[in-house]
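Please read the structure below before turning to the comments.
Right, chain A next:
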Amino acid sequence: MTYHFNFNFVWRYADKLYWGLVLSLEIALISILIGMVIGLSLALAYTGGNRWIRSAIAAYVEFIRNVPLLLLVYLVFYGIPSAGGFAYDALTSFIATLALYSGAYLVEVFRAGLDAIPKGLIDAGKAVGLTPWQRFIHVRMPTMFRIVLPSLSNVYVSLFKDTSLAYVIAVPELTYGANWIKTNTFRVIEVWIVVWPMYLATCYALIYALRLLERRFSLVRR
Partner candidate 1 sequence: MPQSLVQIRGLKKSFGSLRVLDGIDLDVAKGEAVCVIGPSGSGKTTLLRCINLLEPYDQGSIKVDGTEIGYEEGGSTRKRRSERALAPIRADIGMVFQLFNLFPHLTALENVMLGLTKVRGISKAEAKDRAGHWLNRVGLSDKLQSLPSQLSGGQQQRVGIARAVAMGPKVLLLDEITSALDPELVGEVLSVVQGLARDGMTMIVVTHEMTFARDVGSRIIFMDEGRVVIDGPSRDVLANASQNERLKSFLARIEMKH
Partner candidate 2 sequence: MIAYVMGVLPFLWQGLLVTLTVSALVVASSLVTGILCGIGLVYGRWWIAWPIRIYSDILRGTPLIVLIFLIIYGLPLLGVDFGNYGSAVIALTAFKTAHVAEIARGAIQSIHFGQTDAGKAIGLTFRQRLQYVILPQAVRRFLPPWINAVADAVKGSALVSLAGIVDLTLAVQQVIGRTYDPLPMYLLGAAMYFIINYSLSLTSRRLEARFAYIRE
């Protein structure tokens, strides 16, 4: 028996895939922005904090890093509201999950970034008479962000791939769109043959664009 490929249904619902892809990119972007706020705050708190603060931050980081993302998605969407007696929509829940998830990875990234700021640079800031706050805004932050930019782009690309898990709680991103077409048309393999390159192409387009950005902001100009 030979299988007869039929892509017509996929094309008919192409807008579902297109908007799904756009939503995937948006979810990843909002999540990493919130994750950066979490990561940077906790990294600063960790550097300046006492033992208890450090342990609490370490516990958060280790918990997130050692539990499957899928389980975290369930935990946040089904688990927490059931105990708290409230509810939020799936999209909010998923973005919250991904933000907490990326936050845990970004704490490490930012901590390493803060450590990597050359000490002489901060001394130079003192020498020209900048206040601690001015040094933070004009010396430490710009330097650190340039140092961590490559790691940030890696996290963003991997978050984009992770958005594919949102389909399990019916967030209409790309994988959800694929599943929808699959269940409504039964053109199972055709859908995946179309969706797979969409992910691939977007991933590498992102990587390419982010490399350009990194080069633009690199501390070393070539």
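Candidates were picked such that all candidates are chains of the complex that A comes from, given by their letters.
Annotations
The criterion applied here is as follows: contacts are C-beta pairs under 8 Å (C-beta built on N, C-alpha and C of every residue); 3 or more make two chains touch, one makes a residue touch a chain; residues count from 1.
Please read all numbers here as calculations on a predicted model, not as lab measurements.
Which member of 1 or 2 touches chain A in this complex comes down to candidate 2.
Within the complex formed with candidate 2, the residues of chain A that make contact are 3, 62-63, 65-72, 74-75, 78-80, 82-83, 161-162, 164-165, 167-168, 175, 178, 188-189, 192-193, 195-196, 199-200, 203-204.
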